[in-house]
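Okay, structure first, notes after.
Only one protein chain is missing; all other protein chains are in place.
As written, the chain order gives the labels A, B and C, with residue 1 at the start of each chain.
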Amino acid sequence: MHFEDQPQDAEYRTHVRAWLEANAPRKTRPDETWGLHLPEDDRVAAAREWQRRKFDAGFGAIAFPRKYGGAGGRAYESAIFQQEEANFSVPVAFYNISLGVCIPSLLALARPEHKERHVRAALEGTEVWCQLYSEPAAGSDLAGILTRAERDADAGDFIINGQKVWTTHARHASWALLVARTDASKPKHEGLTVFIIDMKVPGITVRPIRQASGEADFNEVFLTDVRVPAANVIGEVDGGWKIIVASLVHERVSIGGALPRDLHRMTLEMAGDRANTDARIRERVADQYLMSQGLWLMSARALTAVSKGQAPGPESICAKIIAGRFLQDFAYFGMDLRGSEGVLAGRELDEAAMTSQRMWFGSLAVRIAGGTDEIVRNTIAERVLGLPPEVRIDKGIPFKDLAR
Amino acid sequence: MHFEDQPQDAEYRTHVRAWLEANAPRKTRPDETWGLHLPEDDRVAAAREWQRRKFDAGFGAIAFPRKYGGAGGRAYESAIFQQEEANFSVPVAFYNISLGVCIPSLLALARPEHKERHVRAALEGTEVWCQLYSEPAAGSDLAGILTRAERDADAGDFIINGQKVWTTHARHASWALLVARTDASKPKHEGLTVFIIDMKVPGITVRPIRQASGEADFNEVFLTDVRVPAANVIGEVDGGWKIIVASLVHERVSIGGALPRDLHRMTLEMAGDRANTDARIRERVADQYLMSQGLWLMSARALTAVSKGQAPGPESICAKIIAGRFLQDFAYFGMDLRGSEGVLAGRELDEAAMTSQRMWFGSLAVRIAGGTDEIVRNTIAERVLGLPPEVRIDKGIPFKDLAR
Amino acid sequence: MDFDFSDEQKMFREEVRKALARACPVVEVRKVLEGQGPWAAPAWDALVEQGVTAADVAEEHGGLGLSVLELAVAAEEVGYALAPTPLFTSIGLALEVVRRAGSPAQQAAWLPALAQGAATATVALGLHGVLPCLAANGTAEGELTAVPDGLSAEAVFFRALAADGQVHWCRVTANSAGCERRAQDSIDPTRPLAGVKLRQASVEVLAGGADAATVLQGVLHRGAVLLAFEQLGGAARALEDARKYVLDRRAFGKQVGAYQAMKHKLVDIYTAVELARVHVYYSAWALQTNAPELPVAAAGARVAASQAYTLAAQEGLQAHGGFGFTWAADCHLHYRRARWTALILGNVHDWREKLVSGLVATA
Partner (left out) sequence: MDFDFSDEQKMFREEVRKALARACPVVEVRKVLEGQGPWAAPAWDALVEQGVTAADVAEEHGGLGLSVLELAVAAEEVGYALAPTPLFTSIGLALEVVRRAGSPAQQAAWLPALAQGAATATVALGLHGVLPCLAANGTAEGELTAVPDGLSAEAVFFRALAADGQVHWCRVTANSAGCERRAQDSIDPTRPLAGVKLRQASVEVLAGGADAATVLQGVLHRGAVLLAFEQLGGAARALEDARKYVLDRRAFGKQVGAYQAMKHKLVDIYTAVELARVHVYYSAWALQTNAPELPVAAAGARVAASQAYTLAAQEGLQAHGGFGFTWAADCHLHYRRARWTALILGNVHDWREKLVSGLVATA
């Protein structure tokens, strides 16, 4: 048991760190978030530029196959890069969906010609991908997809109509993975198909969703008679469910495990002198340490498995629940510390207040996106603890006959 | 809005208080529990004697009809007596099942000759009643009764076989209300019948249940070929479920609402000087005040309704959940205050430690008996908030065909 | 024992509820949220018309001479309707400062306008930082921050420190020379805030002769009780909204409200709300009778109501799933309001502390 790198990993880390030092400024504080005050288009442009530079240096697609321009490295090297990159003030996260969810699905399931066409451009960052899965009526119950894909018998194309929500980066994406219902006479999970969609074709309208916080990080996407060639089907027609399930796993892991190591330092810093003098504040600091350091240790455990070429243990699914709780507590804590001045919006106060208030809303998203706390608990109960599933009253019934 | 008695109630309270002062010693501290160190038989004898004295003075059966020796008073007068009695060191609770659950059921549903035979003796306290409802496989799912009552066609009697658990006072009871399955070919709730059982007839064996705490406040009761005349059926044969439901309401109200007013004084007293000096302890004192005072205020609200001849509001069902949480917190708090000496059994320390440790186990019973926290939450969700019931997979199926 | 509101009070509450339902649907709340005006004028007019602002003011000062209980049940309805009005600042706080610290002449001059809603005032509680200085020439110098309704109120009451070390309650007129106000962004834009700079600002000292700290204490108790009623109403509404949503929304072929986790979540909110309710009602009794229990009861109400509203807003939003996270859902109105009300008079640690101090003092 140790927290040092193996020699080869240490070497790789040195290499990464040197490149980062030469190419980006270090953060001045661990919670510094790059580009908070920039307009969205500037942020996107910078993210593209940063991905391109990483790609050229062999860090843009570390664990992807060389065949498509990847570095053919180990997942653990990719993790090392992420850890080190987190200390620098650079645009991250923009490619999470693209490289974390969509491209792995393509690599696993798409036809060779699609891989040839799409993977390199995605890894370079010139083409961004988004995911058109969630719908207003298909959230927790993701298989409740109402978007229809109907075959145009003459052309052999599919015609797609429907509405998608919670799409990250839809405005900036060149391509999307979309799920639609191709056969409503089959039971819910059986008539779904996944398509590659060109986001520039006619019939696609993207509209930002204004969130509780007033910001708009997500979009809704309306599809009206969008024509897609049959060749763009991924996997089998009516066989989309297993692709969705696979991509959800990627998504949940990436939402849960992305906290910096020393977040409890921020808790301490926020508490200021009261971390020395106020026993009630000290107790809250301790509780937050247990969660934030615990999350870091959980990710260390998962990384250990990855470094040995194993899958992370089932306990890593808990991380998302703990992360949501931690962030919500952290936000309340930061706001409580201000007492009656905590009613002021962060920009009237300081950077720390802005951080707490960002987390105040951000924690809501963590507790809902990629599976609500309740859905994650169900998953752990059934898959990890082996408890019986819910009685499913929609099983085996044609989708079109289900009550809605 | 006020907390004083109306003139007539004030007068009654004065009368009650004077009688109590003349007949019993005041408690020296609010949490004093009568008879803790007495052997069970002595406690029972004293409880009988105290009920008899109350009965003779018109306080033993305040809200029961005069016809059976009751005082024919209002429920609110009964509550006044209980409030005042709580300040005196006397045996309480021994008649809770008898007078709080069984006799009201008899009065509501039994035949005139049963009322004539049983009610007065129960009110006087000479005959104690117990309730033979719960079974090992019929706890939360109370209708899952396996005890069988089969009709002896010749004699017209019923022959009863089965096992009951969690019976309070079974060793001291003269009579019992028992529920048994009279028709297993009907669905679960439809083949049950309630009987009056003479606890002295052959075939009844009472065995104490040793609890988690090591004490034995409850019994299991084994019934082997117990013969009961058909005349002892209460209500209709196969119509027992509605009697059970009615008695459960009594039981839950009586378990939840029985905390003394100033319990937070005890919390403060336990904390001692740390209630002045330790901010962490002060926070826990505040939290406990909110629960204990809240319970008292909830009962004041319920009593207000009773005093106006109305039923208490639905919020009073919450009281049991709050009471369980309060008592468990209270116990942990008292034990935590001792630090590393908290590992000593209370009798090595003092009265306060004994109280915390009694609550440490007692709170477990509050959270389970008369409907677990989970069952109570279901009840509130369905009856108060109007949320949909669980999908019932045992509905309409003959009991004998259900999976067990 | 009569731990309940009277039939008249319940009828009054019902009238206020109906009036606010008409005057202040959520669209009016959202106008204020989006910066259109300092409060929902139709809601405020309705409260004035119903006599809420005048309820517990003496008849000699243009009031109705009712009790604070009427004001309290109305505040619960204001919270339920999420109505943005200056009721809390002008009637809850400022009016009480005038009654406790003002001379008879000042009371006669100011109370009728407040009671009739013809003017509004607010109070800078000054719970943090340094108090402004009061010069011998009757001018004040200093800064007030996070003053609720501070930009729209016609007068701001605050404490100032004189050269002799005495603290005085003062009144500054909003648009007077030397009083510069600016809007400060609020975590709940339906409860707007202002910063006030006093630069040789002419102020009027409240001349009733009461000790300034005692006045503050009294104002805080009244404020805590009335705000707790607002929080209680808000929490009940957040629960009601969540209940409607989970009955309406389906997942996996069932109403979301049929899932036990969701049922128990709503029951936990309900339990917290009902526990808060009895503390909040109790605090109204203590306030009305000026009972020795008031410090404990007011603190108990504030802590229980802050906790209940926080839980109801946070978990009510969670019960809405993704829709709850949108601007279009009303959940964030509660999420913001719950936090704002939990902080404006000092946080939950401060009030637990007051609670236990009161308990220990009366032990």
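We adopt the following convention: a contact is a pair of C-beta atoms (placed from the backbone, for glycine too) under 8 Å apart; a residue touches a chain by one contact, two chains touch by 3 or more.
Model, not experiment: these values are computed from the prediction.
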Touching the absent chain when the full complex is considered, from B:23, B:328 or B:379:
B:328
Option touching the unshown chain, where A:285, A:349 or A:369 are the choices
A:285
Contact footprint on subunit C, counting only the chain that is left out:
259-261, 264
Subunit A residues touching the omitted chain (full complex):
1-6, 9, 264-265, 268, 275-276, 279, 282-283, 285-287, 289-291, 293-294, 297-298, 300-301, 303-305, 307, 315, 318, 321-322, 374, 377-378, 380-382, 384-391
Just the residue numbers, please: which parts of subunit B touch the chain that's not shown?
134, 136-137, 139-141, 144, 165-166, 209-214, 280, 328, 332, 335-336, 338-345, 347-348, 357, 360, 364-365, 367-369, 372-374, 377, 390, 392-394, 402-404
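Just so it is clear, only the chains that are shown with their structure count from here on.
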Quick one: point me to the chain whose Cα centre is farthest from that of subunit A.
B
Subunit B and subunit C, separation of their C-alpha mean positions in angstrom
42
Per the C-alpha centroid definition, the whole-Å distance linking subunit A and subunit B comes out as 53
Note: subunit C residues in touch with at least two other chains are 254, 262, 349
Going by the contact rule already set, what residues in subunit A reach two or more other chains?
280, 393
